[in-house]
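Left out: one protein chain. Kept in place: all the others.
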Amino acid sequence: MKLNELTAHEILELLKAKKTSAQEVLQSVQEQIKTYESKVKAYARVHPFSPQQTVGATPDFVENSAIPIPIAIKDNICIRDRETTCASKILKGFKPPYDATVVQKLKERGSLIVGQTNMDEFAFGSSTENSCYGPTRNPWDLERVPGGSSGGSAAAVAAHETIWALGSDTGGSIRQPASFCGVVGLKPTYGRVSRYGLIAFASSLDQIGPITKDVTDSALLLNIIAGHDPLDSTCVDLPVPDYTKALINDVKKIKIGLPKEYFIEGIDSEVKESILEATKILRKCGAQVEEVSLPHTEYAIPTYYIVATAEASSNLARYDGVQYGLRQYPAKTRKTALIDLYEETRDIGFGTEAKRRIMLGTYSLSSGYYDDYYLKGLKARTLIKNDFDKVFQNFDAMITPTAPTTAFKLGEKTNDPLSMYLSDIYTTSANLAGIPAISLPCGFSKNGLPMGLQIMAKPFNEEMLFRIAYTFEQNTPWHKRKPPLQ
Amino acid sequence: MTTTQSKYETVIGLEVHLQLKTKTKIFCGCANLFGQEPNSLTCPVCLGLPGSLPVFNKMALEYAIKIASALNCAVNHFVKFDRKNYYYPDLPKGYQISQYDLPIASHGYLFISTSDGAAKKIQIKRAHLEEDAGKLIHDPELNCSLVDYNRTGTPLMEIVTEPDIASPQEAYDYLQALKLTLEYLDVSDCDMEKGSLRCDANISLREKGESQLGIKAEVKNMNSFKAVKAALEFEVHRQAQALESGERIIQETRLWDENKAITLPMRSKEEAHDYRYFPEPDLVPFILEKEIIERVRASIPELPSAKLTRLMQDYQLNEYDARLIVQDRGLANFFEECTQLYPDPKKICNWITGPILQELNARKIAIDEISLKPRDLAALIQKVEKNILSNLAAKEVLKLIIDTGKNVEQIVEEKGFAQVSDDNTLNEIVDGLMKEHGKIVQQIKEGKESAIGFLVGQAMRKTEGKGNPKKIGEIIKRRLLHV
Partner (left out) sequence: MSEKAKTITEKDVRTIASLSRIYLRDEEIQRLTKNLEDMLRHIAQLEKLDTSKVEPTSHVLPLRNVFREDVVKESLGQKEALKFAVEHTQGAFRVPKVMISHLMVQVEWAPKVTDET
């Protein structure tokens, strides 16, 4: 096996045993990129290799808990002095003068940043087709989407164009692409990982999380990025356990709920089958799997689209051409007062989906509509959260499909925004409730497309997720398959 | 009073924005300073860079509780922030973090003294915390506008009154009373020139006896308390005229033009703002424990109105003098410390309201900034009482203490200010003068009192102010009147 096809934990063993060097690993990754990136287009920007990057990444460094593994970072996470654009024209040329806290943590541990991955503009999307750099393609079938909005990160991991990656998840943006690309994607509990430096979409829903080849890597990467940050008021001051200790191949006596509302019409029969198969395997491993109810599930999408777009409309107000990024003066035929500068910049700078969401958000906050829309949405959120609290009183976790289908074809849903939104149906509730959720591969469809299993647990109980996920993974072959890239 | 003035009554509400002088800004660690190089006190947070997040400054909360308490407000135990969304170049995030429906303070009041001496209660409707915006400057040469974000993120307290103010003079008095109270709390520089205190006014007229409020005008761009009064006086006049001539008053924003001394309507095509307030998701709410509020309340010094009453009572000062002393917290402290050292409040008061205030005003400094200490004043008064120094000399010594920082003893010795009181020296001088001013001597013998004064004055000149005037007077009387 080539170096770039290994997992991070496998590479760390090799590094400790001095059987390879961080430089060799990085070079292997970069060769893969040279070969396949033109087909997959996972990256918005590949950082040029510089020997500086591996300075200090000696085996001794590894002994002292350095983790000099190549990582790909979603293009909405600020990297100091590197162009960071959220795949949007409006931030072209913007180079943040600071690192996101997670990037700082990674750098402190010797991480080698391969590049910044493609995404849906400002994380608005479920297919990575809304990018100013063009779409990313699913390594399992280049005619299909990798999912979104962290499609670039998921595709890069699946195509072994990086060892592991960071994505962000507001309504499923880590988990759904992980499901479509056959990799592991974790959305931590809201407040577990710092959002400082994550370019905001919906402040009360966003979380940064790991996208990896297997569950062990996910625990390793969460160890690095989780933890209190005094620069983020919503990041909790709770100690970070060693999540690798939760990687136990045993789910005896674990009570898992299967929410019946997640198995109604609209779900692919193969996807449904794969989940039911998964429950059989978990039962064999000793878990207790029972049906439960999350009665307000059908309201998750409308609630999400009110709350998230309202926050987004406010978070994106700062992109106006005044300080940084794109400044677009109107054509000579129109006036150039300040307001025209705003309007023109935001017309040219934002893509269609961004405009849609900003306008919906503005609408639901506006005078006369606030009570019926935004406030209503916040109340519906309470009901959705209460559903989860109730179930978790008697259950340790819940299992659902991650997405109702496998990866759809490029262009299939671009003219039907509503149908695009509905592909988030299983993932948005976890964001609304603030709970942690992980997606891992649970099978392949007849035409070779990956399917994902989602596990959800109580707030700050990522250990439960890792335990169940690890057990499932160790008892199934899915994580070992590779995409048939030529 | 003209017919219009007697027909209408004025209704004014004031909105004051106060910059709090915490060491750092409200949501980031940048220093909170005025007058620095543009954009030098900025960071990703106050610049509103993508990915930045606010974290609340504890000291701003304490200052807010202090202000709320001093204004007799109810303090809300549940503190949350909201976003106020609008677009302007000095607002980098495209929204201001403020407080909308749950301000930290409400239902307070401040007393002012009306023209007939009565105390009037001005109700404070609400006071809340928010962040300041940057500074937008128009450059006529370059035909563009320039933005300096040093000021973004400065903590502000917005204090809004009920429409209880009934005249431009009352508005002025309210602002003076508010400023004095806030200065005592040491939470702000309260300087309208530097922009640490800004004031907008709402003013309307209605016929006397009418209970409904008239249509109001919002007046902005006033840069001093005097300007507030002048602008409101202009508005009273303008609105009264308009009402009389049957014109409709429209609700509008008007700007005060200091040069022309008029208000002008703000010609802006801005539609009525829809701020789309919603709770700030990046800041978690705050629950104020009773202990915190009590602790902060306890740390508030005696406030000006209470001090005024007490000084008048305890030291038998008259109101005028007491007010002068209370105007400056440092001065009031100085006064009370002096009374501990020399038990004659009246004398001390006279010195403070007289020569000391004179010096402070001339030098444009505050009592805390000079080297004069209470023991210095006590020593001075003592020496005058003991006839070691004449009043005149004492005033000279006072000036020198302020100039040099030396104490009374040192200066008296150095400059030889000790009053000349020994009989021989004075007798000699009087002898000399009697020879010089024969005519005056004649007048004295004829009983003219003022002539004695003249000779005393001359003697003081001869002694360079060091003579003991009382003694000189006695000598003259003895010699010439055989008294």
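Labels for the chains are A and B, by order of writing; each one numbers its residues from 1.
Going forward, contacts are C-beta pairs under 8 Å (C-beta built on N, C-alpha and C of every residue); 3 or more make two chains touch, one makes a residue touch a chain.
A quick note: this is a predicted structure, and the numbers were derived from the prediction, not measured.
Listed residues A:S88, A:S153, A:S173 or A:T303: the one in touch with the omitted chain is A:T303.
Remark: the residues of chain A touching the chain excluded from display are 94-97, 190-191, 204, 230, 233-234, 236, 296, 298-299, 301-303, 305-306, 313, 317, 320-325, 327, 330, 336-344, 346-347, 350, 352, 355-356, 358-360, 362-363, 366, 369, 372-373, 375-383, 385, 417-418, 421, 432-434, 459. Seen from chain B, the chain kept out of the figure touches residues 22-24, 28-31, 34-44, 47, 55-61, 80, 87, 89, 135-138, 140, 142-150, 194, 220-221, 255-257, 264, 266-268, 271, 274, 276, 279, 281, 283-287, 364.
Methods note: only the chains that are shown with their structure count from here on.
Chain A and chain B have CA centres that are 57 Å apart. If you check the complex, the residues on chain B that touch chain A are 44, 47-56, 83, 85, 87, 89, 92-95, 145, 147, 274, 276-278, 281-284. Per the touch definition, chain A reaches chain B in the complex via residues 77-78, 84, 86, 91, 94, 96-98, 100, 195-200, 202-204, 230-234, 310-311, 314, 316-318, 320, 322-324, 338-339, 342, 362, 365-367, 370, 374.
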